[in-house]
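Beneath this line is the structure, given in structure tokens, with notes to follow.
Apart from one protein chain that is not included, each protein chain of the complex appears where it belongs.
Note that the chains take the letters A, B and C in the order they are written out, and that residue 1 is the start of every chain.
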């Protein structure tokens, strides 16, 4: 169900593939982002994406690591959007190294709270989309949800998307003829939940707290 | 900042300590729940708690595992409340076995969605509160956030509470003279965020999706 | 390749299924243990197993939690064996609650080191065998390897066994007509590695350290 005249929302996705977009090999992560954008569209959400590896994101834990750092422009896109989609392949059962680098750069949010202790991520909704040829999706959701909540993002119910194949097999999400039915359903539900939550938090933002409220 | 005339909200906490409440040893997990309830109170949230180990919660993944199962009454309390607090000590770096049992019983939610695919947890807000004498809190947040999101719960920004001591030390949260300042602050912020999110979702529940909306 | 006249070794497996052995439903975890025992046999390893849930293993972190505690007899079997197999289904992406309880009881090993700081697990080799209908095996390996290494167990190369199906599917390991080829291969390799490592450590045990060696 969509809101009657839903306020338009924006989603920004970071594709944390190990392959640059100049690679000849198609990215399963990109396909999942595209599928998710299609699921979000009827809810008034327009999406855009960048591949992290296309940008020279420097190692570090500050929002700007100096000359030639590719992060500040990606960070700006996260800040502008209502919804942040962290999309990553699974490697060795973990979020990819570009995904972990993104989290490290988001860590700067912990030192950038406003005078009501609201980090830049607070009020934004995060989805985590994961693909792999086998196993690891829930562990990647876990690692990312925890880090994103730490940085202020809100996680909607059923906010983890994924596809993985059977143990020790090598088929990829891009190799599938169709989106498997339960995967499509989970995307549809996640899209609805995400748009709803983002709209609620946009209409009435988290108020935050002031220092003297801190007495327990 | 509190809403002007905030609608009252309820929070239900499960204390996943390994010790029954008849134990002579004080529960650090219980203290953290109490501290959190104090932080939630100014936001119009009244809380109650149960210790899982006091109840004969049977192993299994259904909502009712038959005669003498202690889960159905706890499950009813979760369903009635607006906010669910999963509070657990860290053992071997993981959520305690009672916490994992709670998650296993919540797994039944996946088969209990309504005709708009909304699981019983959808619309409820979850907090995860963790104590240990050393290390492991973020890993426990990760494991619990992922499982709770799978069951439909929403996670507010900064929804992970914790205290742990220095590596390989044995001091407990109950042994501290005062709540350390950053811990108190994190509770204050989490309480504000949680009440706000729960109120938004109560005023306008997740709409869910109907089957034919599933086409991507 | 087997040693020429290999010294006999023993393996003890704990099946951490949520179902008691009186259940009518077959246990995928049990089947994997049986398959693994078959792979270990040519290496001179004889195996036996118990289902944790058949025993009244009390919550706690001591080796004996008093009257009617089912753990001491299981603990004795671990101590007697050269190889310990922790076999668990995946629930919500995690080791089952009986598996976590086993780890909590093994935690007592940290306080039971001898005068050379050798915990009761030191010198024993651990395998972790995991089944699920979808996703989670590597995360369970991770959680268990870390806890078992903490308790002194050694992990052989390729010491993680598993089968899981495709994302969001419901087929179980017991439902398969045959052991999938890569799974069978991984068992064969793990069995060889485990027997080899256990034999090396039995022939020449870890020497441990004395207190005054502790100066770095």
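The criterion applied here is as follows: a residue touches a chain if its C-beta (ideal position, glycine included) is under 8 Å from a C-beta of that chain, and two chains touch if they have at least 3 such contacts.
Nothing here was measured: the structure is a model prediction, and the numbers come from that model.
Novice: Going by the touch rule at the top, give the shown chains the omitted chain contacts.
Specialist: Across all of the complex, the chain we cannot see touches A, B, C.
Novice: Among the options A:101, A:118, A:138 or A:199, which residue touches the chain absent from this view?
Specialist: Among A:101, A:118, A:138 or A:199, only A:101 touches the chain that is not shown.
Novice: Which one, B:108, B:164 or B:201, makes contact with the chain that was left out?
Specialist: Considering the complete complex, B:164 is the one touching the chain left out.
Novice: With the missing chain put back, one of C:54, C:112 or C:150 would touch it. Which one?
Specialist: C:150
Novice: Kindly note down the residues of chain A that lie in touch with the hidden chain.
Specialist: Interface residues of chain A facing the absent chain: 18-19, 53, 59-61, 91-98, 100-101, 103-104, 106-107, 143, 146-147, 150.
Novice: Of the residues in chain B, which ones touch the absent chain?
Specialist: So the residues of chain B touching the missing chain come out as 92-93, 134-139, 141-142, 162-169, 180, 182-183, 186.
Novice: What residue numbers in chain C mark contact with the hidden partner chain?
Specialist: 1-2, 35, 38-39, 42, 116-117, 119, 121-123, 138-139, 141-143, 145-146, 149-160, 179, 184-185, 187-189, 192-193, 196-197, 200-201, 204, 206-210, 213-216
Following the convention adopted for this analysis, only the chains that are shown with their structure count from here on.
Novice: Taking each chain's centre as the average of its Cα atoms, which is closest to the average over all protein Cα atoms shown?
Specialist: Per-chain C-alpha centroids ranked by distance to the global centroid put B first.
Novice: Let me spell it out: compute each chain's centre from its C-alpha atoms, then which one is farthest from chain C's centre?
Specialist: With centres defined by C-alpha atoms, farthest from chain C sits A.
Novice: Determine the centre-to-centre distance between chain B and chain C, using the mean Cα coordinates as centres, and give it in whole Å.
Specialist: 30
Novice: How many angstrom between the C-alpha centroids of chain B and chain A?
Specialist: Those two chain centres are 23 Å apart.
Novice: Between chain A and chain C, tell me the centre distance in angstrom, where each centre is the average of that chain's C-alpha atoms.
Specialist: The mean C-alpha positions of chain A and chain C differ by 36 Å.
Novice: Going by the contact rule already set, what residues in chain A reach two or more other chains?
Specialist: In chain A, 138-139, 141-142 touch at least two other chains.
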